[in-house]
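All protein chains but one are shown in place.
Chains here go by letter, A, B, C, D and E, matching the order in which they are written, and residues are numbered from 1 within each.
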Amino acid sequence: MQQTSERYRRGWEMLKTIDGEAGEHVVAALQDIAPDLARYIIEFGFGDVYSRGVLKLKEREIATVAALAALGNAQPQLKVHLHGALNVGCSREELVEVLIQMAVYAGFPAALNGIFALQAVLAERAAATPAG
Amino acid sequence: MQQTSERYRRGWEMLKTIDGEAGEHVVAALQDIAPDLARYIIEFGFGDVYSRGVLKLKEREIATVAALAALGNAQPQLKVHLHGALNVGCSREELVEVLIQMAVYAGFPAALNGIFALQAVLAERAAATPAG
Amino acid sequence: MQQTSERYRRGWEMLKTIDGEAGEHVVAALQDIAPDLARYIIEFGFGDVYSRGVLKLKEREIATVAALAALGNAQPQLKVHLHGALNVGCSREELVEVLIQMAVYAGFPAALNGIFALQAVLAERAAATPAG
Amino acid sequence: MQQTSERYRRGWEMLKTIDGEAGEHVVAALQDIAPDLARYIIEFGFGDVYSRGVLKLKEREIATVAALAALGNAQPQLKVHLHGALNVGCSREELVEVLIQMAVYAGFPAALNGIFALQAVLAERAAATPAG
Amino acid sequence: MQQTSERYRRGWEMLKTIDGEAGEHVVAALQDIAPDLARYIIEFGFGDVYSRGVLKLKEREIATVAALAALGNAQPQLKVHLHGALNVGCSREELVEVLIQMAVYAGFPAALNGIFALQAVLAERAAATPAG
Partner (left out) sequence: MQQTSERYRRGWEMLKTIDGEAGEHVVAALQDIAPDLARYIIEFGFGDVYSRGVLKLKEREIATVAALAALGNAQPQLKVHLHGALNVGCSREELVEVLIQMAVYAGFPAALNGIFALQAVLAERAAATPAG
């Protein structure tokens, strides 16, 4: 069965490592309408591409956050990958830098909307963390 | 004099470190038509933003190459920053990975045109290197 | 009077055929602020372009949905034209395919946001249909 | 201290002239997460660029509104600059024209979403104005 | 006959006023492949939109140049409208300002490629002017 192929299993582990719950929600949300799109995200996006090595996962997430902030037309995915970047070791400060860098190459609106997405992501994570 | 401000000096050194001759050519090309745009690139782009630290220069170039490949409407600048990325320590293999990553987030045409820009940049560097 | 020109009448019929109520709402929403923009949509968009023939209306809507999903910066119009595509004979399954196709050419975020727009459109139509 | 440099003071006055409260809110919203991005907007965006002269402020805002409407991926900034354009002397009718012009160069969805942003901005201003 | 409608005649005069020879070449280039697209440019673009008044032609060209530079994916049309802006009274210095303004909203690559397009346009005009 295709969904338990080696690519699928490798991709699913990678998706959980990087995107965590946010990624699992996307996959779940697709089951009624386009389950194959979820399968391609897992098999191709995570099983093929994210699993290639050479770059550190942190570097892949820097590239992804930069691209999504620059394009500026995919805010939900930008938020998922800001979570992802934090999950694989980027600090808040490093993500601020990636987004400020976008002011130079994609303009201040791209940087601003990226920063406000990061602010929302940090608030979500703070809300999800039980106080000590 | 503004052009020898600390921001300008810091930016100029940074531009030379990252972009090398390709960056100097851009600055020279602007002198007749819009010298202040060159000054802003140096002062703001390189003197303010690239000099911030927190990220490694290699990580800033990964972000820049990713953004320019994803946007797909600034091929000359993508080539300048592929040179820049190689200048600050990205390997050819790492840049291939950044560009393949863009297939997932910006589509295969963005990845393809990025790869062909890299191919041209590598050829330029090979042609510029005297044979041993 | 210009608003009852042949182009306007032909366009208005075409707009009602394709976009149905969703299109009429857009026209109504423009009356206070920019009625001429509504007139141009009707006369040029629908009276001139959609009425040209050669392509089936279904094929014009496939092209429109593909373009709007790829651009990713016009979600309200994407939803209007997902309704439009269903109105002129595209099936839900065919629209899923058009949107999955966009993963290849514009990246997975474009495909995902298109699929979620389709999901919302299908829910609107289900809510609007009285149970048998 | 850098934040009271001449560029910063000049930029802050310009930002207040053009964007008014909407701009001040953006700067305030950045203080916890990326205060340097606010500083760059003030120093570079307003202190360097908007202060250059040659163009009237009204012409700079026409250019800005056109660009943001055409890009279509920065609605919050488009609304800030629709306020800005009205603040520096553009009439409602002139802004309608700038946005209709975008139908030709960036398509009807760009024009429509710009017009609806203008409609929201005009409603905000009407609500903020005490009745006579 | 439709091509000699009032909209067509008004549009053709406007196109010649603004775009001059560059616009006439575009119309001629379309005759074999898509003459109706040329007709729509004349009737809708120039006959309807450019002829609306309210804005000065110079202001419409500022908006157009800003949008095309920001989008960055339509260099031939950007060059046509840099000619157009010069034809209707924008100075070289004003166009430099419009393009520098784009660095803030669409990033430095958009501004740079706009400036280099202006440089090419100015060279074309210098070459076309017989020496005194």
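Remarks
The working rule: a residue touches a chain if its C-beta (ideal position, glycine included) is under 8 Å from a C-beta of that chain, and two chains touch if they have at least 3 such contacts.
Model, not experiment: these values are computed from the prediction.
Considering the intact complex, the chain excluded from display touches A, B, C, D, E.
With the whole complex as reference, residues 71-73, 96, 99-100, 103, 107-113, 115-116, 118-119, 122 of chain B touch the missing chain. Residues of chain D in touch with the missing chain: 102-110. The omitted chain makes contact with chain A at the following residues, 36, 40, 44, 48-49, 52.
Simple rule for what comes next: only the chains that are shown with their structure count from here on.
Number of steps on the shortest path from chain B to chain D, with steps defined by chain touch: 1. In this structure chain B contacts its sequence twin chain C using mostly the same residue numbers, the overlap exceeding half.
Chain A and chain D have centres, each the mean of its CA atoms, that are 30 Å apart. Our note on geometry: chain A versus chain E, Cα centroid distance of 40 Å, whole angstroms. Of all residues in chain A, those that touch two or more other chains are 45, 68, 71-74, 77, 96, 100, 102-110.
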